[in-house]
Every structure is written in structure tokens, then in C-alpha cells.
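Removed from the display is one protein chain of the complex; every other protein chain stays in position.
Our next item is chain A:
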Amino acid sequence: MASSFSAAKITQPLPLNTTTTRSPDNPLFSSFKSAPPASSFLGSTHKLRIQRPTSARAQTRSGTVVAVSDVVKEKKLKSNAPTSNLLITKEEGLEVYEDMILGRAFEDMCAQMYYRGKMFGFVHLYNGQEAVSSGFIKLLKKEDSVVSTYRDHVHALSKGVPARAVMSELFGKATGCCRGQGGSMHMFSKDHNVLGGFAFIGEGIPVATGAAFTSKYKREVLKEGDCDHVTLAFFGDGTCNNGQFFECLNMAALWKLPIVFVVENNLWAIGMSHLRSTSDPQIWKKGPAFGMPGVHVDGMDVLKVREVAKEAIGRARRGEGPTLVECETYRFRGHSLADPDELRDPAEKARYATRDPITSLKKYMIDSKLASEAELKAIEKKIDEVVEEAVEFADESPAPSRSQLLENVFADPKGFGIGPDGRYRCEDPKFTEGTAHV
């Protein structure tokens, strides 16, 4: 089972010095990664593709499936006024921009703090993938749920978890969102419906399916008719070869659960190229195999992601079932802070660096006169302060005391059992400091 701790093994330099064999620029892949989009932010449907389920049975089951690209095309044709050619209002644009800046600044600060010895273990940074998080999560309501992987800091931030709570958690302090007990790979927030943070890949997908099941259950069994909560499950390309992924695609489509499966395909699972590990690397195709639409979108373009997200989330809310969205994206840093990232072709990294989602959005906002340079700079400055404050807060927060050790093992602490003296162990106030008793 893949998990993040195998980074150490991957980093041994390989004797091969040819980069061409390891670069993803082989014929199989280049077809839909060919040219950088010329007018990337005019919502061009160039990159949006959908394959309808081919079998007749699938057709009848998913008869109400609407091709996402068709919806966007329709919208484009209907809008005649010049201002509505824009896919986003100023307000929305600034909100998304701020969110992406927060994600980037926070992750950069994490790297700094890690190298200064303030946080330890496996820390996986999200730099470069901000468009996916902001594009999707900013469309959600508070009651909607987000399930992520170990690369979860930015998902938590986008969903509304305060930066100081996340930073504090990373520092392992008692004021962290999980009281310091979870760490980088386990960000949870009941208030904001962030259901984790999972260290093993694929582990979170069933949990997300369960959250979507609850939503359907509430509507149909508990008769809370207006319950339309949607769940988003984020995971990577490596996970798409895992059994849990396929099992959950099946169940979600079978029961028409209100869930969107968001694949953050950044081409690399630590050092394993997606092309070397997957028989058919086009992940979006796997959706129709289970009876749900599969969409491929340029994950470096937040506006395109947002358009697709709107449709997918809308489908789920209307009770039409799940969608599989493959976002083609890239992480600018290594797999984790322990990964020297020697395997990836520098040319590939440079290519994606030119498609930085933040600079692209900035350019779009300025070119479309949605915001001025000054406004955007003000946002950047504000975020810098937020992140600084988060670090200060985390620094000053206390570390958990020993009495916290066993507090949250059981929701009902009677589960620790009855001791030799006949009393429940949890009745002893010092019990949570830990004993080695069975």
C-alpha cells in the first residue's frame, strides 16, 4: 500500500542519465498536453472532453447525464453582452485569488518552518495545484464535506479552517485543529466539514463515499428533504490504480451518491510516473466505465476548473449522481519536503512553471479589468500578514501536556475497561497520562 514514507527509497540516484526515457513526453501522452492554451481564460472548451457511456444499459441508467462541455458551450453561445463573456465576477475573482495566494504563501512558509526545525515528519506541499483546491472548494457551502489525502493543508484552508489552526497543528501544538494529534497528514475540522487528511492513499475515498451516503440517507430516510450536501473527494493519479478507487466509483454510481471524485493528476506518485504505472493513463475515461461522466480539465487554470466544478457539484446537488473530474495539474515542489525531486525532468518543471495558476489568474484579472495591480498586491500583503500571524500564534501556543495522551482514544472512555479495583479506569483522573496496563 503506497504511503508517503517510501520517499527515502526513491531518492537514490539512478544510473541512467537519459532523461528522455523518463519524461512524460511520449506519444501516448502528448495528444492532450500538446500546446499551451493560447487564450486559456476565455473558457475555451478545447481541453474539456467527455465520453458518453457506450453501453446501452449504461445509457438508460445515466440517461440524465449531461456532457459538461456541452453545458459550457451553451453558456458561451447564450452570453452576448461583452461583460458576460467573463467567467467570473470581480468579487468571485478576488475571492479565488486570495484563496490561491493563501495556499501558496502558507505552503512556502511551511517549507521555511520545516527547514528551521519547527515541524517534522512527512510534509507534502501543494504548490502549483492551487487552482484545483480554489476552483472546487470555493463553490461549496459550509455543510458540504471535503475529503483529502496527505496533501491536505490547502484543502483545509480553502474550506475555511483558519490558517493559525493549521499552522499550529503542523507545529504539534495543543491549539492545532486536531490538538496536535493529527499532524500534517490528518487535517480535520468538524466545524468546516473537513473529513481528513489520510496518510494512506485511497483510504479517504470510502470515507467520502460514506459522507455522501449520509447526505442521501438524510434526504430519503430521515426525510430532511432539503438536504443536498455534496462531498468532494480529492486524490491523486497514483490512487487511481488502487482498488478502493474503483470500488467507490462503483458504489457511488450505483446509488447515485452526491459526490464528486476529483483527481489531481500531477503525473507523479513520488517518483513513479503516471505513465509507467497505468495501463490507460487517461483517468477520466474510467468514469463512464462505471456509469458516470468523466471529465478532463486543465488543472492549472482555475477558471476552467471552476466551470467544470460548478457543473459537477450541481449534478450532485440535484441528485443526478457522481462525476469523475480529472484535473491535469503539477506540483512545483517534490512529493514531500524529504524528497529531493531529482527524477523529474527540469524541462517539464519549467513548462509547468509558465502555467502557474496564480500568475495566470492575475494576468486575466488585470487584462479583463476586473482588478488593478494595486488591489491584488494588497491581497498579497494581507495574506502575508495572515501567515505571519499564524506562525506567531503557533510558536506561542503550548505543546500538549501529558494528560492529553489518552484523552481522545475513545469517544466513550469506558472503553478502557474496568480495572482490578472494580472501578472504570477512566474514573482515575490521572489515567489519561497513560499506563501500560492492559
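Heads up, the rule we're going with is that a residue touches a chain if its C-beta (ideal position, glycine included) is under 8 Å from a C-beta of that chain, and two chains touch if they have at least 3 such contacts; residues count from 1.
Note that in this section contacts and distances are computed from a predicted model.
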Item to check | Choices "glutathione transferase", "glycerophosphodiester phosphodiesterase", "pyruvate dehydrogenase (acetyl-transferring)" or "DNA repair protein RAD51 4-like isoform X1" - which one is the UniProt name of the chain not shown | outcome: "pyruvate dehydrogenase (acetyl-transferring)"
Checklist entry - Considering the whole complex, which of A:K90, A:K118, A:R179 or A:R317 touches the chain not shown? => result A:R179
Checklist entry - What is the set of chain A residues that contact the non-displayed chain in the whole complex? => result 1, 145, 147, 176-183, 186, 188-190, 195-200, 203, 205-218, 220-222, 243-244, 247-248, 250-251, 254, 407-412, 414-425, 437-438
